[in-house]
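Presented below is the structure to which this report refers.
Then we have chain A:
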Amino acid sequence: MSEPVSDDRTWDDATAGTPVDAPIPTSNGSSGPDAAVRHPHPGALLEVDDVTLRFGGLVALDKVNFSIYPGEIFGLIGPNGAGKTTCFNVMTGVYRPTSGEIRFEGQPLTGKKKHEITRLGIARTFQNIRLFPEMTALENVMVGADARHLTSVPGALFRLPRHRREEREGREKSMELLRTVGIEKRAGEVSRSLPYGDQRRLEIARALATDPKLLCLDEPAAGFNPAEKERLLTLIRGIRDSGVTILLVEHDMRLVMGVVDRLVVLEFGRKIADGQPAKVRTDPRVIAAYLGEPTDAA
Partner candidate 1 sequence: MSQHRKSTGGSGGIHLGLDSIRQWFQGLPKLARWGIGAVGVLAAFLLPYVGSIPLIGPQIETQGVDWPSALFNMSYFVLLALGLNVVVGYAGLLDLGYVGFFAIGAYTVAVLCSPDSELGTMWPWLAAVPIAIVMTMLSGLILGWPTLRLRGDYLAIVTLGFAEIIRIVADSSEFLRGDRGFGGIPHPPGRLPDGAAIFGVRDATPYFWLGLCVILLVIVIVRNLDRSRVGRSWVAVREDEEAAEIMGVRTIKFKLWAFATGAAVAGLGGVLFAGIQGFMNSSTFILQFSILILAGVVMGGAGNIAGAILGGAIIAYIPDRLRGVEIAGTDAFEYRFLIFGLAIILIMIFRPQGIIPSRRRAMEFKDRAGEVAPQ
Partner candidate 2 sequence: NSDSGSDDAAGGGNCGFEIAFFGALTGSAAGLGVNIEQGAELAVDQYNTKNGKDCVTLKKFDSQGSPDVAPGLARQLVTDKKILGIVGPAFSGESEAANPIFQEAGIPLITPSATRTSLATKGWKVFHRAVANDDAQGPAAAGYIKNSLKAEKVFVGDDQSAYGAGLADIVKAKLGGLVVASDKTAADGKQTDFSATVQKVVSSGSTAFFYGGYYQNAGLLRKQLTAAGWTGTLVAGDGVNDPGFAKAAGNAAAAGSIVTCPCAPAAKAGGTFVADYKAKWNVDPGTYSDVAFDAANILMQGIGAGNTTPQKLNDYLTGVDYAGIANTYKFTSTGELDPAQIKVWAFKFDANGTAQPDQEAPKI
């Protein structure tokens, strides 16, 4: 209790890195024609435009720029603490950028609520698994699927046919997803009791259930052995082939280099390289900052 104490989750500097639900008046949810003008990457699914995020004195993201195009698998790598997860947090509305803007399908995400962003089509997994521990695996996925349902309290109250249909479809879709990630046998178990690796798979299934256009995976392979990583690789490719764009954060270079189409490298919140894997892996700055000796680190 010796240090000054501030709000939940943020550093003292209340103006920066504020969680979106903090009581700071939203500036201007700028959209409209203006947004169209500031759309320098036509066709991009997601544009990260000069995003800066400060935690007190620490610059976690420093004018980061990149765009992701539909259908690609896009990698985001960098040393520990480079700002990758923070980048996810900004994209999904957990933090509001100190400056800069993120646009999804041309639409700025500034000021959007977390669940609205999900409904727009961005889904994510968590590096430090955040499942609903007392719900079964199936229910976890169904929560994700609910994001796409149209009926709500009245439908449930009166058990309207449409509601029942949605429930049934949601259940089937969720089972299907569990099958896709390979844990359908554990559908009925509470997620708390799943082994670490299966929890990661479940995270992916839950995120997929929201029918995302962009799926952001934060170290999905952590805690997998090489054989399992191999299967994950196939899974990721399969997801992409089904039409979902993927943003992948991962430290396993064999996996990353084997699957991504393009990637960006961050260090201390700054972009130090981007491009195709072959080019990035030989970039001396990347090697110095991240990869170490230019061998397969795995």
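Note that a residue touches a chain if its C-beta (ideal position, glycine included) is under 8 Å from a C-beta of that chain, and two chains touch if they have at least 3 such contacts; residues count from 1.
Criterion applied: all candidates are chains of the complex that A comes from, given by their letters.
This is a predicted model, so every value here is computed, not measured.
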For chain A, as assembled in this complex, the candidate in touch from 1 or 2: 1
Interfacial residue positions of chain A with respect to candidate 1 in the complex: 8-9, 21, 85-86, 89, 92-95, 113-115, 118-119, 123-124, 126-128, 130-135, 139, 142-144, 146-149, 151-153, 155-159, 163, 166-167, 170, 190, 206-207, 210, 218
